[in-house]
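On to chain A.
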Amino acid sequence: MSKEKILAALRHNQPEISALPVNLAFERDESINLVEKFRVIAEGIGSKVYVVAGLEEVAALIAADFPEAKRVLSTVAEVVSSAIPAFELHEDPHTYADVDIAIFKPRLAVAENSALWITEDRMGVRALPFITQHIIMLVDKNTLVPDMHAAYEKIGDTDYGFSTFIAGPSKTADIEQSLVLGAHGPRSMTIFMH
Partner candidate 1 sequence: MSETIKTHPELAEIFNKDEERVDWHDETLWWIRQKRDKSAHSIPEWEQLRETASQIKNNVLSDLANYLLAFEKNAKANGIIVHWAANAEEHNQQVHSILKVHGIQQMVKSKSMLTEECHLNEYLEKHGMDVIDSDLGERIVQLAKEPPSHIVLPCIHKKKEEIGDLFHIHLGSPAGTSDPQVLTETARQHLRETFLTRKAALTGVNFAIAATGEFVVCTNEGNADMGAHLADVHIASMGIEKIIPDRKHLGVFLRLLTRSATGQPITTYSSHFKKPRKGQEMHIIIVDNGRTIQMGREDFRASLKCIRCGACMNTCPVYRRSGGHSYHNAISGPIGAILAPNLDMKKYADLPFASTLCGSCSNVCPVKIDIHQQLYKWRQVIVKEGYADTSKKLGMQLMTFTLSSPTVYRTAGKAGRWVLKHIPFAVNNQFNPWYKHRDMPEAPAESFGEWYKKNVTDK
Partner candidate 2 sequence: MKVGLFIPCYVDQFYPNAGIATYQLLRKLGVDVTYPAGQTCCGQPMANSGFEHLTGDCNRLFLDNFSGFDYIVSPSGSCVLHIKDHLHVENAEAEATVVRTKVYELVEFLVDILKVKDLKAKFPHKVGLHQSCHGQRGLYLTQMTELVAPYFSKPGQLLSQVEGLELISLSREDECCGFGGTFCVVEEAVSVKMGKDRVKDHLTHGAEYIIGADMSCLMHMEGILKRENSTVKVMHIAEILNAE
């Protein structure tokens, strides 16, 4: 059996135990404005950021930014309206192939890299944040953390089937290092920070 073979070879060849670093706390500049930091980084990697007073402003801005959108759906109840229907679950993820805009509410927002942590229970289906042409994230300022260490502290041992950090629209620079937004996933990301 290969498993036994691999494990035996490892036990034979591994070096003496080397200790795991206990301290993962790095010095942080506590004075920085997390909203501002987040916004600068997010815009730097191609996201559009609106800092809004409340979610009631969202619908009008979406309508203005995406006049062409046909199929829009929201996994967030607060913004559901006649123009923005609620997400409905279909077992087959392929049925979401024609979604133009999908709206989500991530659990955490990381200031240092503008990554948004979203667990499966907030995705509708796993494919949705990727298959949609445009993605919209409703970010509560209170979910902002300064960096990835802080993010994983918050995440802790939470259980999920699937979860992801998303930072910006999908992108590629594989052709001569020219940055192109909209590789296979969303062509744009709009963040409403409230």
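Candidate entries met the following condition: all candidates are chains of the complex that A comes from, given by their letters.
Note that a contact is a pair of C-beta atoms (placed from the backbone, for glycine too) under 8 Å apart; a residue touches a chain by one contact, two chains touch by 3 or more; residues count from 1.
It should be emphasised that the depicted structure is a prediction, and the values quoted were computed from it without experimental measurement.
Novice: Out of the numbered options 1 or 2, which touches chain A in the complex?
Specialist: Among 1 or 2, only candidate 1 touches chain A here.
Novice: Which residues, counting only chain A, touch candidate 1 once they are in their complex?
Specialist: Residues of chain A touching candidate 1: 1-3, 5-7, 9-21, 24, 26-27, 41, 45, 91, 93-94, 97, 110, 112-115, 120, 125-127, 129-131, 147-149, 151-153, 155-157, 159-178, 180, 182-186.
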